[in-house]
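All protein chains of the complex are present and in place, except for one that has been dropped.
Going by the order they are written in, the chains are A and B; count residues from 1 in each one.
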Amino acid sequence: MEAIWDGLVEAFRLIGSGDGDLFSIAGRTLLVSGSATALAMVVGVPLGYLLGRARFPARTLILAGVGTGMGMPPVVAGLIIWLLLVRSGPFGGFELIYTKQAMIIAQFLIATPLVIAFTAASIQSLPARLPDLLTVLGAGRLRTLWLLAKEARLGLLAAVMAGFGAVVSEVGASMAVGGNLAGDTRVLTTAIVTETSRADTERAIAYGLVLLAMAFAIVAVLTVVQQRSPR
Amino acid sequence: MEARIEGVRFAYGDRPVLDVPELRIEAGRVTALLGPNGSGKSTLLRLLAGLERPRSGRVLVGGKPAPQARSSVAYAFQEAVFLSGSLRANLDLALRLRGLAADERRSRLAEAAGACGVAHLLDRPANRLSGGEAQRANLARALALRAPLTLLDEPLAGFDERGRGQMLEELPALLRRFAGTAVLVTHDRDEALRLAADLVLLREGCVRAAGPKREVFASPPDPDTAELLGYTILGTDAGLAGIAPGGLRPGPGDFTLTLQVEEVVDLVTAAEVIGSSGGRRIAVRCPPGEPLPAPGEQVSVSAPTEMVVSFTVPAPETVDRASRASVA
Partner (left out) sequence: MSLARRLLVLPALCALVFAAACGGSDDDPGTIILATTTSTYDSGLLDELVPRFEERTGITVKVIAVGTGAALRMAGEGNADAVLVHAPEAEAPYVASGDLVSSRLVMTNDFVIVGPPDDPARAASASDLPAALAAIAADGRFVSRGDDSGTHKRELALWGTAGIDPSALPREETGQGMGATLTIASERRAYTLTDRATYLALRDVLDLTVFVEGDASLLNPYHVHVVNPDRHDGVAAEQAEAFAAFLLEPATQALIGRFRAEEFGRSLFTPALESPVGGG
């Protein structure tokens, strides 16, 4: 019990002291997971929109694939990307392995199915006639998409949160493709693993607290927006 | 604004739903598309709105292909669909998408909302309106545009009976005030006759009759169409005959038939005698004060000649359609 208490006190002291490592790792975590989530939105939202709106033969198959992707353990995504990017792999020539880009790619792979599924669900929950309505009101294609996105904004927000939440908290893929390089590819989760195995419990706790704070901030934003929104 | 349909065929996948060689919607008039469910009337409306493109042929609105004429068209869907936000925001968006200035939008919005009886609902969330309120709001959104061509899909669906009666009374004036040319879809003959000047009768994707409502009503081309207009269809020695709604009276006359009475319904202000003749169920309205037959009796009922149309069997249209169907 005392060890936990001491750990917490020391962890807060670390956070309060503006520890350089802690803040650079936290910043890097935001950068990597934020980029991965943003890319996943760029790719996943249009795909999710298509899956939510269009009816075509392969749709069910694709939805099943997306569902499987959502259930894929991050470490498997990490393994796949590692095999692709490692020097002897098919894309080894790009020299991306053990870089932040590799982590972004792996996290993108993890977040995209989530974004697709959440987007498809939120688009499907819109009234079926809505796109027709916007068309006859005179909205062009771009504006129709924009208005639909606004209409589905809670679902899209949930997609961002789900995607970001999944990648910011995963450790397997980041470890495998990033290599947990100090000052380069070490993010909060992999740093926790390192500090735990080095028995630097205080640091591990401090990183954990920062990660929790990030998760809390995300949920808080989502909740505030949900509460404010009519309907 | 006038609209024309020329040689249009339309299908959902392999299922043909519409085949209209030629149809003209006259400018400045209200046209009703009347037909049973699945007759293609809503599809016709969607073609006019440019929401669907025909497989072949042209749909011209004011001389332009329909998809390019959208800015001249207002459309109220059967289901009232709104974006989240207030009703005011919804109406305003519709006007804004037409590129209207703020002042103009404000005055048009207030006018249409007032006329349609939704002015007091403007600041409510549009998605929380009740069925009747939402339908009026839906109408207000279409009418506020004052479009040269206004399309209304089943404008009286979604009302309760009282609201529907009220709307039926208000709608003609609203259409005169806000809609230059209007096309409305309905499956209800009374609605069509009350609201429209012109009728287009649709059945199984084909236009069976079109024109001013009196002409269409007076000479339905075939028994199916006549039935759509409320005619009672009977078999006679010469083939089939149709008696216009309300044409039958008790007692013998120009066109007399014998009715096997099954039931007599007292409607207080009148009575309805229901029975069968030649295997068809027929209802005859008796004015008050007349002696009523009892169930089981046989009575004569008749219609004046001008209320009767006769058809040669089989109707040529039917043959035509049947052969086409078998080819397809």
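Brief remarks follow.
Everything below uses one rule, namely that contacts are C-beta pairs under 8 Å (C-beta built on N, C-alpha and C of every residue); 3 or more make two chains touch, one makes a residue touch a chain.
Everything numeric in this text was worked out from a predicted model, so none of it was measured.
Although one chain is not drawn, the whole complex shows that of A:Leu22, A:Leu51, A:Ile104 or A:Leu130 it is A:Ile104 that touches it. Checked against the full complex, the one of A:Leu8, A:Val86, A:Ala121 or A:Val225 touching the unshown chain is A:Val86.
Of the residues in chain A, those that touch the hidden partner chain are 31-32, 34-35, 38-39, 41-42, 86-88, 92-93, 95, 97-101, 104, 142-143, 145-146, 179-182, 184, 196-199, 201.
What we mean here is this: only the chains that are shown with their structure count from here on.
In terms of their C-alpha centroids, the spacing between chain A and chain B amounts to 53 Å.
By the touch criterion given at the top, residues 127, 129-130, 132-133, 135-139, 143, 147, 150-151, 229-231 of chain A touch chain B in their complex. Listing the residues of chain B that touch chain A in their complex gives 46, 49-51, 70-71, 73-75, 77, 79, 81, 83-85, 93-94, 97-98, 125, 127-128.
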